[in-house]
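What you see is the complex with one protein chain gone and the rest in place.
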Amino acid sequence: MGPEFLAVLQILSLALLAAGVLFYVAGSVGLLRFPDAPSRLHALTKADNVGLGLVSLAAAIYWGEPAIAAKIALVWLFAIISSGMTAQLLARAAPVADGSGSPAEYERESGT
Amino acid sequence: MSAAFDILLCLMILATAGIALFVRGAFAAIAFFIAFGNLLGLAWLALGAVNVALAEIAVGAGVTGVALILACSRLFELGDNLADVRTPLASRLGSAALCLGFTVMLAGVVLTIPPGDRLSKVVAPLLPGLGIENPVTGVLLAFRGYDTLLETFVLLGALVAAWSLTPDASRRLPPTTMVMTDPTSRIVAEAFTRLLAPAALIIAAYLVWVGSDLPGGAFQAGAVLAGALVVATLGGVVVLPRLDSLAARIALMVGPLTFLAIGLAGAALGGRFLAYPDGLEKTLIVTIEYALAISIAAGLALLAIGPPQPMPNNARADAR
Amino acid sequence: MSEAFMLAAMLVLVSMAAALLRAWRGPTSVDRIMAVQLVGTGMVGVAVALGAARNEAGMLDAALVATLLAAVAVSAFVRRPEGAATSHSKPNSPSLDR
Amino acid sequence: MSPLDLLVATPLGFMLAALAFGGQGRWLILVASPLMMSLAVWLVFLPPDAAHVVGGWDLPLGILLRGDGVARVFVLGAALCAALVGLQALYEFSPQSGGPSARNRGFWPLFYLMWAGANAGFLTTDLFNLYVALEMVSLAGVGLSALGSLQAALRYFLFALMGSLAYLLGVALLFANYGTVDITLLARTAEADAATLMALAVMTGGLLVKSALFPLHGWLPPAHAAAPAPASALLSAIVVKLGFVILMRLWFEAFATLAAPIAVGLLGALGAAAVIYGSIQAMRQRQLKALVAYSTVAQVGYLFVAFPLVAAAPSAAWSGMTLHAVAHMLAKAAMFLAAGLMLKAAPGRDIADLVGLARVMPVTVTAFALAAISLMGLPPSGGFAAKFMLLDAALDQGAYIYAAVLLGGGLMAAVYLFRPIAVAFSGAHGRAVALKAPLAAVAPLALAMCAIALGFFGVAFAELAAIGAPWAQGDAIGGVP
Partner (left out) sequence: MLVEGGHVFAVTGAVLAGLGFYSFLVKRHPIRQLLAANVVGAGVFLMLGGLGRSPGGADPFAQALVITGIVIAVALSALGAAMVVRLAACGDKDEAPLGEKREGP
């Protein structure tokens, strides 16, 4: 692999890394600014997972070894599965635990 | 750059710990305490102590956080809303002065000690004799095997103490239903457990096997299995056996029993207590580690879920 | 390049700090557990970045264990009867929000 | 196969067996008591410099087990105590004696865990191993006191936890500073720098909480008084002693050169205050077991009054201190067992309810009286021999305050211990009911007679306690075989 190919890989990895961090920050900002629980859940599961995926991809490229890349892919896979479960469980718990717990309360808070 | 990372991480650790200790809401305190545990795992990674990071993350996320959340939710069911009674100002100021002085002195003393590794040069030459490359496993299972043996009995003792609390009255009452009452959540948890359990088993076996040469080991594997067992129990997939059932006791005792038996066998064969006969070190250590992983998994899971508590009458109405 | 990963790790740490703000302010306990979950995934990201920066494959095992056990705290949190009670009619349920 | 290992491995094995057998696990004590007693006697007759490293791994990595005088004396005392308390517990925790079965089944594994932890703590010279032994003993202590009052057990648990963490903080500082956690190595390399002094101070603070020295004794009386009789006997006799033995090793061996007279004097002063406070509180108690619990607080005070005396003239006061500790171990266990039996027969928990008990259960009340004699320090008991040695050392050194405290303490002990005995012997028409199993009174009587017998073997005891003592032979033990 020519040196310039390595340089391209490094730039690609840097770009992915930057994008990953961007999604992490987006996830946190989403968690802070969204008005109610379910929409924050949206920020938590979507943004963070993509952020983790991009950072992992960047790391895999930077590391170079296929075995390591496989382990990183495994990490990402489990992250997606458990955040899927978390999203389901929290979605179930979110409206009930909001204030007095009646669905009406949920509609009123989200302004519809 | 890594110094900046260390300082930022330490500041966050101090912040989360401070908030966890002094925030008013009970559940906020526990939430910050779990975040504190996660950041601690990162601190151990930054220190390069991957074995400890594995243990801290597995135990912090898998057992301590769960035990506190379950305890807190049971206390709420029982009406104790963990309200904090304000201690008189005088005693608060006195304690503050005392602890501040103590912290300043301790930090000063710590700064006089130059960090550096103490015994790794003593440990390194002995490892080939054991056929192990991971020095931490070598220290834990061989050089300080006596500590680890006693410590597994501490875990067993904690469990026996927790279970001897159950009054006979709880025999007739259904123990607090550990299963989620909301059916859809339970389906989600069941589905997740079907996926998580095999993965946790494989990873735990991997951690024990790789523990001889790379970061890993019995405690970390046991804690991972315990986390999986807890999710399985909460999802209703598995019902943790009571301590007086044979299955639980065998699982709990297989680790300490194997360790003690191998230790005594070492002494009986002319050597000394806990001395591994030459050539057999690695096999014996790996056997002990697998047995320990099983006992630690069972022990930590039963401790995290806690002994069966007699239900207060209002909560029991929901449970049915 | 490893400097870049360390910088990325620091930025993710900062985003985790921001998430903890939600844990502090969050009116309901669900928000707090969400913030903890975000800290959890953030930790996995930082572990992977740190591992890449220091070329230490062991850190990936730590990240693996973290992702595996991320859902344990949530399932313990959701277990509480009134939190996930089917009947929505329990107005004075002792919620964990205090 | 040396007793140094077996004394810890055997109780651990019995713990597993008790857990495996569950309900029938209590009969194991009939095998465990003689076996452990023979191991303890075998330890006493080992050659003077008996010591070896566990698993053959040399210091500073490995852990050194050493059978020095203090270890032999305390292991023998603990074995005697635990064996006889175990026999009494056979009766106390039997299914027909009532009480939840979870409690009966929980007692035995915790009993053996405590025994193993105490032996491990007495025999090792490794500070981190002592931390694990401390955890074993206080965990078992918490479990046993939880069989009585859960409130007191929780308070004990939290204070014991903080004490252990303070101790661990000191061990961490010492390891960071010297690269070893072994007492024999520290004894050679320790010097008075900031880290060492801080470590010693923090460890001492933690251990004072563990050995319940006044003013850190708050958790002891409620926990010991509410626990069932065998549990409170073990708590007062063995659990409190391990913290004290570790303090002895720290102050007189690892950091003997650093033990500034002021610091040791402070410990002595706290000890004197404990003697006075414990005795006064004991006089004020209405309930029998509370009185005996506060007597423990007072007697622990004596042990720390002996600290400055040993620091000044080790050879004279050393055997007095160890003899007092072992005599208290035996006498207090006997007293708690006897008190438990007496309260079973008496209509209430108060001392006033003991009217006429002497006629109904003469053996138990005699055991209580014999134990009281040793605690008061009346001749010919072990307590008297110990107080005499300490008094002799105090007068030699001209420490008249400590001499006054020793005498005054004995007097006050006589006052608060005589009250229950007088009530038990008075009154014809006691409403007490005869004891169902008179055999149960054998254990307290045997323990009390051992405490008295110690008085006759004072000299032999002094020689045994002096084996391998740090002041006796410089550091001959240092060369590890």
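The letters A, B, C and D name the chains in turn, as written, and every chain counts its residues from 1.
In this text, a residue touches a chain if its C-beta (ideal position, glycine included) is under 8 Å from a C-beta of that chain, and two chains touch if they have at least 3 such contacts.
Nothing here was measured: the structure is a model prediction, and the numbers come from that model.
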Among the chains presented, those that the missing one touches: B, D
Touching the absent chain when the full complex is considered, from D:G23, D:P95 or D:P215: D:P215
Residue among D:M1, D:L30, D:L165 or D:V459 touching the omitted chain: D:L165
Chain B residues touching the omitted chain (full complex): 2-3, 6-7, 10, 13-14, 17-18, 20-22, 26, 29-30, 33, 36, 40, 43-44, 46-49, 51-52, 55-56, 59, 63-64, 67-68, 70-72, 74-75, 78, 80, 82-85, 87, 91-92, 95-96, 98-100, 102-103, 106-107, 110-120, 123, 135-136, 138-140, 144, 147-148, 151, 154-155, 158-159, 161-162, 165-167, 169, 217, 219, 296, 299-300, 303-304, 306-307, 309-310, 312
Positions on chain D contacted by the hidden chain, ascending: 61, 128, 132, 135, 139, 142, 146, 148-154, 157-159, 161-162, 165, 168-169, 172-173, 175-176, 215-216, 218-219, 221-222, 225-226, 281, 284-287, 289-290, 349
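Assume only the chains that are shown with their structure count from here on.
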Neighbouring chains common to chain B and chain C, by label: A
Far-end chain from chain A, centres as C-alpha averages: D
Between chain D and chain C, distance of the C-alpha-averaged centres to the nearest whole Å: 47
Chain B and chain D: spacing of chain centres that average the CA atoms, whole Å: 31
Distance from chain D to chain A - Cα centre to Cα centre, in angstrom: 57
Residues of chain B touching at least two other chains: 182, 185, 189, 192, 196, 199
Residue numbers of chain C (touch at least two other chains): 14, 16, 29, 33, 35, 51, 57, 64, 68, 70-71, 75, 77-78, 82-85, 95-97
Contacting chain pairs - touch in the sense defined above: A-B, A-C, B-C, B-D
Chain A contact footprint on chain C (complex, rising order): 1, 4-5, 8, 11-12, 14-16, 18-19, 21-22, 27-31, 33-35, 37-38, 41-42, 44-45, 48-49, 51-52, 55, 57, 60, 63-64, 67-68, 70-71, 74-75, 77-78, 82-85, 88-91, 93, 95-97
Partner chain B, residues of chain C touching it in the complex: 3, 6-7, 9-10, 13-14, 16-17, 20, 23-24, 26, 29, 32-33, 35-36, 39-40, 43, 46-47, 50-51, 53-54, 56-59, 61-62, 64-66, 68-73, 75-86, 94-98
Sites on chain A touched by chain B in the complex: 78, 81-82, 85, 88-89, 92-93
